[in-house]
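A single protein chain has been removed from this complex, and every other one stays in its place.
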Amino acid sequence: MVGSPVQLIAIPLFAAFLIPLLGKAWKELVRITPGVVILYLLYLSVDLLNYTIEHGRVVEVIAGWTPPWGIDLVFSPFSGFLATLMLFMGLLVWIYSYRYQTFEDYDDYEPTLKYYLLLMMMITASVGVVLTGDIFNLFVFIEILGITAYGLTAYYRHRDGAEASFKYLFIGSLSSTFLLLAIMIIYSQLGTLNMADIAVKAHELKPVYKITALVLFLVAFGIEAEMFPLNGWAPDAYSQAPAPVGAAFAGIVVKAGLYTVIRLIYTLFEVGGTYEYLIVMGLITMFFAEFAAFSQTKLKRMLAYSSIGQMGLVLVAFGIGKEEGVYAALFLMFNHAIIKSLLFMSGSYLVYKSKNKYISELNGVGKMMPVTSFLFALGAFAIVGFPPFAGFWSKLAVLTAAADSGMLLIIALILSISLIEVIYYLRVVNRIYFVKRDTDLGITKPTPQAMFSMLVLGAIILIVGFYPDVITGVLHKASATLLDKGSYINDVLSLSQTIN
Amino acid sequence: MSLGSNLDLLTVTFYGTAIALILIGLYAALVKRSLIKILIGLSIVDSGINLLLVSIGYLKGGTAPIFSPAVIDKNPAMVDPVPQALVLTAIVIGFAVTAVALALVIRLYRHHKTVNIDEIKNLKW
Partner (left out) sequence: MNIIHITLGILLGGAILTYFANKISGVVRDLMFISTIVVAAALFFIKMTPDTVAVFNLGGITLSLGMNHLGLLFSIIILGLAVLAGFYSLPYMKGKDNLGFFYMNYLLSIFGMMGIVMSKDLVSFFIFWEIMTWSSYLIVVYNGNKANKIGIKYILFSALGAYSMLMAIVMVYSQLHSFSIADLSAGFTTMPASYQITIALLLITGFAVKAAMMPLHVWAPDAYSNAPMSYTAMFSGALSKMGVYGLVIVFVTMVSHLPQNFWVRETIAWLGAITAGMATIYAIFQDDAKKLLAYSSVAQLGYIITGVAIGTEISMIAALMLSIVHGMFKANFFMVVGAVERQAGTTDLTVLTGLIRKMPWTFFSALMSAIALAGIPPLVGYVGKWMLYESLISNGNYILVIVIFFASTAGFLYVFKILYSIFLGQEEPEFENVKEAPALMVIPMVIIALLLGFFGAFPGYLLKYIDNALVVMGYPVSQGKWWEMTTLFNAWGNKVSTDLIMYTTITVFVTIAIVLFYRWKNGRYVSTKDISLSGEMPKEDENYSFKLDFYKPFERAISPLLRYKISKYYNEFADGMEAFFDWTRRIYNGNAQTYAIYVITFLVILLLIANNIFTV
């Protein structure tokens, strides 16, 4: 073990203050530093993940105050897997954005500085969300995540970024209001903010408080997890943010949102009916999002709605519960992070020169940008679940998990939704490859850095598709960890493996 | 500490005011059409929540939660320090969010020449 979980949060926070200073010395450092920091954190996180998979979770106490009084960070195979995934995606997003041309349009380096600072903080906050073991700390990280995301959404001055960002902020502050209210109810009743401690004491809560807090949590976290009908902000934010940020939203931010819902339902409260709630809401989310995606005329909005739909499927998988369901859900999250990021990254280069990003402007672009188009098509094939690409295995995992629990109707619904997905994705692929070009829009070649990160994602899709076992071991371990609530409580409160 | 016990006038006032603030804020945020008014509404909601949070930790006749022998000897009942810490954090966060929001409103106004939320919907469907 080279480091401890707290470094995952402390180092980027510290670096965030250093970057402007470093930029004064050499402007390129503004671009380089976040990448170096994230790379180091990724190394740290992978190392920690390996350690925890063998030795069980690591609980770190901040400033010597032991839980339930102090704030603790919990690095388990589950949270560690998500943190590693986020950092990995963060690294790829950083590589992709390096020398991303739109940023160079500005004369000064001020926007570049802001971009990299916000991006790094967004990744840090997401990692913080999944690692923290304290519910108020969670609130703080969610707020940091929110503010950075608002900033990045409104990054482009010439687009409707500000509008999207305002919607995001509006709904986001409602979310934080409910979250704070729920935390308040918990604290007033139980006198604790530590998640493990809450889980232990949850049965002491009076039903009325418990249910009120639960509902407030569900709505607050549901907003972050893009659950219907709380997700009005999401398509706008996805489509207006710069391309790498869209990828980061799909790969990182929404994962943090989902994590909160899952932590709430699987660890915090043991309340009957929450799993069914997840399934029903997940299905509704899927339906409406895929319907909307089907009739989109703009590429990024289509991808955004599709992303929401996928999140619905993840919720359903979590709702199925048991180890198979959680495994399937984590697999889906992994695949979604990889594939949807690839789609955002390649898709935005396909419509780079276009002002409105209409899907019809993709006609015949396959001949002009063969590699990028190929990667987009690969992503499309993978996300609709064609074998032998990555998406197939997660879809199969969800279906077998549902079949194990005898939920045949759910399987049927998931499959009928998949039909819609197949149509709208392949419609785009058709346009890219098989329809004659009818616009005179030029193209912009991806930068080598962008091409590199897209190729990495494409390679992962193929590797996982042909040999899913590279990832399934970690996923099984992570899902087992999430379900083992007792050991979570035990580890946090008795501090079996504490680092001070 | 629980909500049900010692319902004296002061507590009721605290809670009542807080809830009233939240509702007023929500009303403004959901009904008013001006972006500025919506933001004011959201800020009021924030204040209401903060007030609610502080009142939870309040203990009638309690002292400031400072560990000094002189204070503790005089009156061992302290108010709960945690909600206060939380509220401080929440205030800071609320401040930051409001600042970002105002910046966005300025951008929106420059772009659309209006702050009416009904006219700012280029992104839909």
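Chains: A and B, in written order; residue numbering restarts at 1 for each.
Criterion: a contact is a pair of C-beta atoms (placed from the backbone, for glycine too) under 8 Å apart; a residue touches a chain by one contact, two chains touch by 3 or more.
A quick note: this is a predicted structure, and the numbers were derived from the prediction, not measured.
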{"item": "Residue among A:221, A:318 or A:381 touching the omitted chain", "value": "A:381"}
{"item": "Candidate in contact with the missing chain, chosen from A:212, A:354, A:447 or A:487", "value": "A:212"}
{"item": "Absent chain, residues of chain B that touch it", "value": "26, 29-30, 33, 38, 117-118, 120-125"}
{"item": "Positions on chain A where the hidden chain makes contact", "value": "166-167, 170-171, 174-175, 178, 207, 210-212, 214-216, 218-219, 222-223, 229-230, 232-233, 235-236, 271-274, 276-277, 288, 291-292, 294-296, 305, 381, 386-388, 392-393, 396-397, 399-400, 402-404, 406, 408, 411-412, 415-416, 418-420, 422-423, 426-427, 430-431, 433-436, 467-469, 472, 476"}
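Throughout what follows, only the chains that are shown with their structure count from here on.
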{"item": "List of chain A residues in touch with chain B within their complex", "value": "136, 140, 143, 146-147, 150-151, 154, 157, 160, 162-167, 169-170, 172-174, 176-177, 180-181, 183-184, 187-189, 191, 193, 235-236, 239-240, 292, 295-296"}
{"item": "Complex contact set, residues of chain B against chain A", "value": "1-3, 22, 29, 35, 38, 42, 45-46, 49, 52-53, 56, 82-83, 86, 89-90, 93, 96-97, 100-101, 104-105, 107-108, 111, 120-123, 125"}
